[in-house]
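Of the protein chains in this complex, one is absent; all others appear in place.
Here is chain A:
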Amino acid sequence: MCIVIRKAEVKDCPGIFDLITELAIHEKHQDQMKISLEKFREDGFGDNTKFQCFVAECEENDTLRLIGYVIYFNTYSTWQGKCIHMEDIYVVPEYRSKGIGSKLIGSVCKVADLQNCGRVQFIVRDSNKSAMKFYKHQGAIDLTEVQEWHLFRLTSDAIEKVAAKYD
């Protein structure tokens, strides 16, 4: 069993999309998945890419299978400059505790280093105690706990109402 971490290619899209769906089910939010495989392929590998991705690939019995992925993109801090946000990180349950998650996150951090991005940020649910423990063990800071940052969202209806106030 050989596991390789590499940059995602367009041919990986169906496999990554399956893992995204698995993660949504794991977080009990599968009803919130509105994106199609075609849109995902266009957004990640088309003319104007909106995200970057590393995948973990396992070779078993002459078959290749994607067993983990991490999706990230650049963000911007008016205090520090270019940063990275890690949107999704997921390893299928049967391949956990083998250091694959750390290698996927490490790949993103290596990109941050190369691009002089001072921060890699991501969100975790407080109920996900094992993930919280893992990230804190890696030296990540829980900004919600330490500095009281809250994440807010406007969704479609509210966005349209606020947009109507624009002159």
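By our rule, contacts are C-beta pairs under 8 Å (C-beta built on N, C-alpha and C of every residue); 3 or more make two chains touch, one makes a residue touch a chain; residues count from 1.
As a convention for this text, contacts and distances are computed from a predicted model.
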Given "Aldehyde dehydrogenase", "glutathione transferase", "N-acetyltransferase domain-containing protein" or "1-aminocyclopropane-1-carboxylate synthase", the protein name in the UniProt record of the chain not shown would be "N-acetyltransferase domain-containing protein"
Sort through A:63, A:97 or A:127 and give me the one touching the missing partner chain. A:127
Residues on chain A facing the left-out chain by the touch rule are 4-7, 20, 23-24, 29, 32-35, 39-40, 43, 50-51, 54, 71, 73-82, 85, 87-88, 99, 102-103, 105-107, 109-110, 112-113, 118-127, 132, 135, 138-145, 147-167
